[in-house]
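Before any comments, here is the structure.
One protein chain omitted, others in place.
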Amino acid sequence: MIIIMGTPGAGKSTVLSEASKDRKQWSIVNYGDLMIEIATAKGYATNRDELRRLEVAKQREVQAAVAERLAGMKGKVVLDTHCSINTPQGYYPGLPYSLLGKLKVDALVLVTAPLEHILGRRKKDTTRVRDAQQNEELAEHMRLNEAMLAAYSVLSGAPVMIVENADGKLDVAVDRLEALLDSFEA
Amino acid sequence: MIIIMGTPGAGKSTVLSEASKDRKQWSIVNYGDLMIEIATAKGYATNRDELRRLEVAKQREVQAAVAERLAGMKGKVVLDTHCSINTPQGYYPGLPYSLLGKLKVDALVLVTAPLEHILGRRKKDTTRVRDAQQNEELAEHMRLNEAMLAAYSVLSGAPVMIVENADGKLDVAVDRLEALLDSFEA
Partner (left out) sequence: MIIIMGTPGAGKSTVLSEASKDRKQWSIVNYGDLMIEIATAKGYATNRDELRRLEVAKQREVQAAVAERLAGMKGKVVLDTHCSINTPQGYYPGLPYSLLGKLKVDALVLVTAPLEHILGRRKKDTTRVRDAQQNEELAEHMRLNEAMLAAYSVLSGAPVMIVENADGKLDVAVDRLEALLDSFEA
């Protein structure tokens, strides 16, 4: 299993869909979709917004059920998830050890981009004042993402790759991810 | 249990006492005080300075006893501790996994401040030469604090919030911590 993560606005989905095109042997599993599927079944939440506002205990219960499902998956899987999730209570780790410890991870990928590129993609029409605060918040989120990524690597033993998806360089990002997928297809 | 940590000089105690004022349902537990209470009972140390100089094995023994005490606590608790402790042997993690793994943590908070603000609060009368080295040391300490914070989050599954207590913005810091406490009082 390869786990791919990204800061919102880094373009993870685009990079992943380009790199996984015509790779029928890989199943792409979206963690958020699985969470909603299971949260819906439990009657806790029916969309991402409700899920983000869910209390800690229920988040953990749903995560545990998702972990079990993921641990049972066979074949080549790319798990598409967040490195951390920004909520009113702070940044939740996308791969808490209670989940990560149940998975057999072969590689961890963080799709990122220069901070100004992400800000540019998120909003075109913000005032300079809002930009300054958004800038600091995004920088903080990116630093924590990288630090969590390192912890995921130490706990799982899997290597980490940071794939930069800069404006106008999608091909470079896709090439790096393709090379990684290739290396697990031998 | 909410765990609140801070770099020395970030003003954690002030932010915490302001935010917890008139919140009788929360017990504030200071980790250092508990350490000294237990270290004193064991005859190892009677103040913070002796405690900082204590050898690794004895630090761990005291930490284990503190962990047991904390794990047994009931009700809403704010644990007030260090993210890491700067000693002659290096930075000790304030929440080593041997301790953290025994606790049920709901949120992790790091109180911080811009580097220059912390330096300004620590000393008014240092020479420029000392400032340069202090600056680098503090920057290193702050980077390691953030990286350890991320590891705490991954291991516990608890969200992390970085509360900035900049000069003249105590009210902003207090508001953020109050909102977090509120979110666990429902």
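A few remarks follow.
Order as written gives the chain letters A and B; numbering starts at 1 within each chain.
In this text, a contact is a pair of C-beta atoms (placed from the backbone, for glycine too) under 8 Å apart; a residue touches a chain by one contact, two chains touch by 3 or more.
Everything quoted here is computed from the prediction, not taken from an experiment.
When you scan B:1, B:51 or B:100 for touch with the missing chain, the hit is B:100.
Annotation: of A:106, A:131 or A:175, A:106 touches the absent chain (contact as defined above).
For the chain left out of this panel, the touching residue among B:66, B:79 or B:150 is B:150.
Think of the hidden chain as still there; on chain B it touches residues 56, 60, 63, 84, 87-93, 95-98, 100, 140, 143-144, 147-148, 150-152, 154-155.
Contact between chain A and the absent chain runs through residues 106-109, 146-147, 149-151, 153-162, 179-180, 183.
Note that in this section only the chains that are shown with their structure count from here on.
Note on chain placement: the centre of chain A and the centre of chain B lie 29 Å apart, centres being C-alpha means.
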